[in-house]
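Shown here: the complex without one of its protein chains, the others still in place.
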Amino acid sequence: MFKFFDLGVRKHGVVTTRYPSEAFVPPEGSLGMPDVDGERCNMCGRCSDACPTGAISLAGRKVTVDLGLCIFCGECARSCADGGMFMSREFELATRSRGELEVEHDVKG
Amino acid sequence: MMPGPMNELVEDLPSILASSVVSSSLEANHLQIEVRKDALAGMAAHMIGHCHAWLISEHAADLRERDGTFHIYVIFALPKGDGIITVMSKVDGSDPSYRSLTPDIYAANWFEREMMEGFGLLPSGHPDLRPLRLYDSWPSGVYPMRKDFDPSVPVPRVPTGYEFRHVEGEGIFEIPVGPVHAGVIEPGHFRFSVAGEPVINLEVRMGYVHKGIEKLSESLPYPRGVMLSERISGDNGFTHSLAYCQAIESIAGADVPERARYLRTAFSEMERIYNHMGDIGGIALDTAFGVGAQMAYVLRERMLSLNERITGSRFLRSVNCIGGVRKDIDMSGKRSISTELIGLKLDFDDLVGMMTEMPSLLDRVETTGMLSDDAAKNLNVVGPIARASGIDRDTRRDHPYAAYKDLSFSVPLYREGDVYARMMVKIEEVLESISLIEQAMDRMPEGQLCAKVVDVQAGRIGMSLTETHRGEAMHWVMSGEGRPWRHKVRDPSFLNWPAIEVAVMGNIVPDFPVINKSFNLSYSGNDL
Partner (left out) sequence: MSKDEKDVETLGKELRAKTMKVLGRSMAIREVDAGSCNACEVEVNSLTSSIYDIERFGLHIVASPRHADALLVTGPVTRNMEVPLLKTYEAAPSPRIVIAMGACAISGGIFKDCYACNEGVSEFLPVDVLIPGCPPRPQAIIQGIMVALEKLESRKRGASCQK
């Protein structure tokens, strides 16, 4: 009995993470929400061609990423030569409606 | 086996088989023999009975557009050396039937049922022609793997029946379990027949998560196929996508950079460790040893977050690409891997020490869920389950890929075939994996990460075997225009599921969860 206590508690202390009372930041390079830098994007459409699930659409001066379709693969960011699309580390994305998952980004460049 | 003996193998065929050979060719370690359709079953039986080869796969491709026939491929691995044998037969499109292999080779059972419902190829003499995945409302005469099937047209639902095996007698009860289970596991249906406590028959019905991955893959360009193959069976996504990449690379004749080979090895082993931790934790949990289970889960979580720190993905996704890998491990990555592994090893030793000394745990796992080596051999099981039943097979050693050839490791082997043996195999494999990662980190040369693969010629066949944590996975690709013409995936679970029906026999129902956990098979990889 004490052996377990020793191994489990005394040796490791509390292992439980503090999320959500404390913010959690995923490690660098982690594949979170694909995000658009409106200053750098030039609407070339490469990201949307590269996306395996067709989650990205371009219309007018807007890039729309549908997080409901996105599989967080990072293909879009890899295909974007101008730094417009990048993988953020954002993961708190749960919503109550399908519509809210379609994230619109205004493109200024 | 060297090329010499492989050629002799053809010369040594009994005359009746030799006369049925249409053509044969030898390329590196891969012998391809085309035989007439009526000799296919005889040839396959000869490979198993005389050459003691292992059945790897039996599958078909629809080539009616090209030569009016279906091609059936039966693939074997020779027991010694790296030799692969493919026996191929053409089956005329107007008469889609052939002699079943199942009466001679039990392991062909599910493969032939799969071809039956996918291609409408009738195996005459097959004892059990119930559908494997397309039961419940699938119309007869609709064969989704044929080329003239259009996946975008919805298939209507028609009422159909499915007959389970029945055991009858006084005091025998049936217990249906699933498809939705009590635990957080994938869906599948288990039907137990019990006489009192002991199980006298178990029938497993899979297919609930059948999605149509092989068909989908035929429409995806190669780079996207990598992403799909990462999601065939999520927890061994890396080794699956590795097999797919290697199959395409072998068609293109691509030369994967040395550094990428080492990285692939390291990532494969990282995947094995976190999965084995989960399995070991699962066994502890199902034997009511909560402390051990939690310790194992904590270790698994540490591996998952190590994966994320190194590659950006907890499941090592988006790492493989055709021609190499995308993620490098730099100096600081190496350092964090080695610190993590040292800590992991210490804590794992504690855990193992506890688990192997716990009488209450040992009492539950010893002699539970026995799979004898004979049964294992006949059922053609692979992976840790085979190695716990005395079958010395490991793809990493027998058909080396990535950098396994240059690294040293041993293959744990147990003979008991019970839950204990399977647990011990997994425990020892974790230690081997840790050492493999360390070796790979030490010896990894500098260099490129990914070779350019431009030209994947159409109409060629590429095949690759990899060892996932569940055993040997196969990806077989016949290339088309920029995408596979046919992509056959064979997850280790597909060979191992029938074995669980045997292992459960005679055990009591409450022991089923722990037996199932010690097998830990993938439903998704099986159902595709």
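Order as written gives the chain letters A and B; numbering starts at 1 within each chain.
Just so we're on the same page, a contact is a pair of C-beta atoms (placed from the backbone, for glycine too) under 8 Å apart; a residue touches a chain by one contact, two chains touch by 3 or more.
What you see is a predicted model, and the numbers here were worked out from it, not measured in a lab.
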Residue of B:V10, B:L122, B:V167 or B:I185 in touch with the missing chain, whole complex considered: B:I185
From B:H210, B:K334, B:K377 or B:R397, residue that would touch the chain that is not displayed: B:H210
Touch list for chain B against the chain that is not drawn: 133-138, 144, 149, 151-152, 155, 179-180, 182-187, 207-213, 215-216, 219, 227-228, 231-235, 237, 278, 294, 297-298, 300-301, 304, 314-315, 317, 522-524
Sites on chain A contacted by the missing partner chain, in the whole complex: 14-22, 24, 26, 33, 52-53, 66-73, 91-98, 101
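Here, only the chains that are shown with their structure count from here on.
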Separation of mean Cα positions, chain B and chain A [Å, integer]: 32
In the complex with chain A, residue positions of chain B that touch it: 220, 224, 227, 231, 291, 294-295, 298, 305, 308-309, 311-313, 317-318, 326, 347, 350, 354
Residues of chain A that touch chain B when the two form their complex: 3-4, 7-8, 11-12, 15, 26-27, 29-31, 52, 71, 73-75, 78, 87
